[in-house]
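Mind looking over this structure? Questions follow.
Every protein chain of the complex appears in place save one, which is left out.
Order of writing sets the chain letters: A and B. Residues in each chain are counted from 1.
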Amino acid sequence: MSAALDIPAPPKEETPFQRFAREFADSKLAVLGLVIVLLVAVLAIAAPWIAPQNPYDLAQLDIMDGRLPPGSVSADGLTFWLGTDDQGRDMLSGIIYGLRISLSVGVGSAVIAGVIGSALGLIAAYAGGKIETAIMRLVDLQLSFPSILVALMILAFLGKGVANVMLALVIVEWARYARTARSAALVERRREYIEAAECLALPRWRVLFRHLLPNCMPPLIVIGTIQIARAITLEATLSFLGLGVPITEPSLGLLIANGYQYMLSGKYWISFYPGIALLVTIVAINLVGDHLRDVLNPRLQR
Amino acid sequence: MTTWLLRRLIQAVFVVLVMTVIVFIGLHVIGDPIDILISPEADQAERARAVAALGLDQPLWKQYGLFLWGGLHGDLGRSFVFNEPALQLIGGRMPATMELAVTAVLLSVVIGIPLGLYAGLNPDSLLGRTTMAGSILGFSLPTFWVGLMLIMVFAVQLGWLPSTGRGETAELFGVQWSFLTRDGLAHMALPALNLSLGNIALVLRLTRAGVRENIHMDYVRFARAKGLSPARVVLVHVMKNILIPVVTIIGLEFGSTIAFSVVTESVFAWPGMGKLIIDSINVLDRPVIVAYLMIIVFLFITINLLVDLLYTVLDPRVRLENRQ
């Protein structure tokens, strides 16, 4: 991190990526955010090897260890650094596994929505006419309703479950990608290389995906980062409301909900630490996304 | 002006129709309407009767017609749980949600505008920069988590304010309201603050951006050159220009505020329609869900229409253009 900051005057023949990295490193806050995001990702991926306990393995849990405050030690010598929940589950392990679920739902839905939304946006920009109008009307309609309402509606019809939550998130999110992809593509389309490709009579899909898409990537990446944070937040909210992931595989939101009833009696840690984990993750992603926007898209600079 | 209004009305009706189609498809194509509209406890004979009564044996387009017809007559089914018409049930909970949402919007104006003004006039001051950084948190923090923290700090640790329920209510126009009693207001404080947080951040940023943009305009300098007091320059000349976008956005956000009260009401056990819908989803009380969705959509579209109207009234440039 400090090595990146110490780079002297940029050498002339730096690659676009190097320039991007140097500009990104300008904001220490964003670099800190990136470090946290990477750390969280590692935690989530390596959860089974890192967590002191497997929180889903009921055999490892002892109800006698229930609701112990942070720092307590169990009968068999395991220290609960962040305390335990009502089942005697180690909160630290629960949080690490919860991160895994929150992140995979958030990232997964953002990626699927990104693919679908960008494709529709590109098609709208490229096809124009009625197709464009139809797609963009749908986007407007979608965006005029708050995300929570749309998600509630979908879950109300389809029921709970991870797959349905992901579907709801995808439906909530695709429109933003579509809008971004379309406006980026409309700008790019007027550039020479697209006209050249069209003159060469390359097939339409090839122009669309091989030439147009790569050049629309920067704004899509920015939107994608911020959408991941939004997806994680929304998933946590839905799970907190009891409409999200099932109790057997608790995400951070569900962990917080489980601890809620004990908070009023002062056993704050069951809700508090998962909340902190959620918070840090979301804020870190937002920091990265905010700065990415400035670096990748000077036109949008605030 | 009238043609404009007419066009907007037709547009609104069209969107409502689209939404009924979506909800109808959700009901009848994605889900199984028999499960959705008929209580799971009903026996075989009751079922058959209900299927016939609801017209579920009819072709789809006819069913849609029936659904629409029922909706027009305020008939959106009966709640399985409360055995009460769904619309009436939701209507009974609406005042609680409305007073919460309105209070939240008022809070966002009362807190957001002065802070935004300050931050706009003193962008480099410590308070100015802190509020800006805080507003980023206001946008990105999950509402339910902030609600929990409010409870933890103000209800559990400090014990200043109650954490759940509506408290004492008083009657006005035949409806019970919390804001009319001290106790009710105390109960409303935390949930309203919670619900307003995102809006405070929004209003703050809009106001700040407006101040930064307007303060360097010639008309501000001219107002000062006329010898007006700084207070009048800022509060009349600058504010009047900023208020137009701020009021418009707040108005548009009012629908979202009502939708997001779902979360706040659940955290603070506030007995409004948001809490009702979550409970209904959890016990699969589907008629209530459908009714809630239709009401929300209707509210939404009405609000957008009103805000559009308000905007034209507020901005003389738009207003006079429309009149001509």
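Everything that follows uses one rule, which is that contacts are C-beta pairs under 8 Å (C-beta built on N, C-alpha and C of every residue); 3 or more make two chains touch, one makes a residue touch a chain.
In this text, contacts and distances are computed from a predicted model.
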Of "Xanthine dehydrogenase family protein subunit M", "ABC transporter ATP-binding protein", "NADH-quinone oxidoreductase subunit E" or "nitrogenase", the UniProt protein name belonging to the chain not shown is "ABC transporter ATP-binding protein"
Going by the whole complex, the chain not shown touches B
Touch criterion as defined above, residue of B:49, B:129 or B:240 at the omitted chain
B:240
For the chain not shown, which residue from B:121, B:228, B:284 or B:309 touches it across the whole complex?
B:228
What residues on chain B make contact with the chain left out of this view?
217-219, 221-229, 232, 236-237, 240-241, 244, 315-317, 320
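The working rule: only the chains that are shown with their structure count from here on.
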Taking each chain's centre as its mean C-alpha position, how far apart are chain A and chain B in Å?
26
Footprint of chain A on chain B - complex, ascending
15, 18, 23, 26-27, 30-31, 136-137, 140-145, 148-149, 151-152, 155-156, 163, 255-256, 259-260, 262-263, 266-267, 277-278, 281-282, 286, 289, 293, 296-297, 300, 304
Mind pulling up the chain A residues that touch chain B in the complex?
141, 144-146, 148-149, 152-158, 229, 233, 236-237, 240-243, 253, 256, 260, 263-264, 266, 268, 271-272, 275, 278-279, 282-283, 286, 290
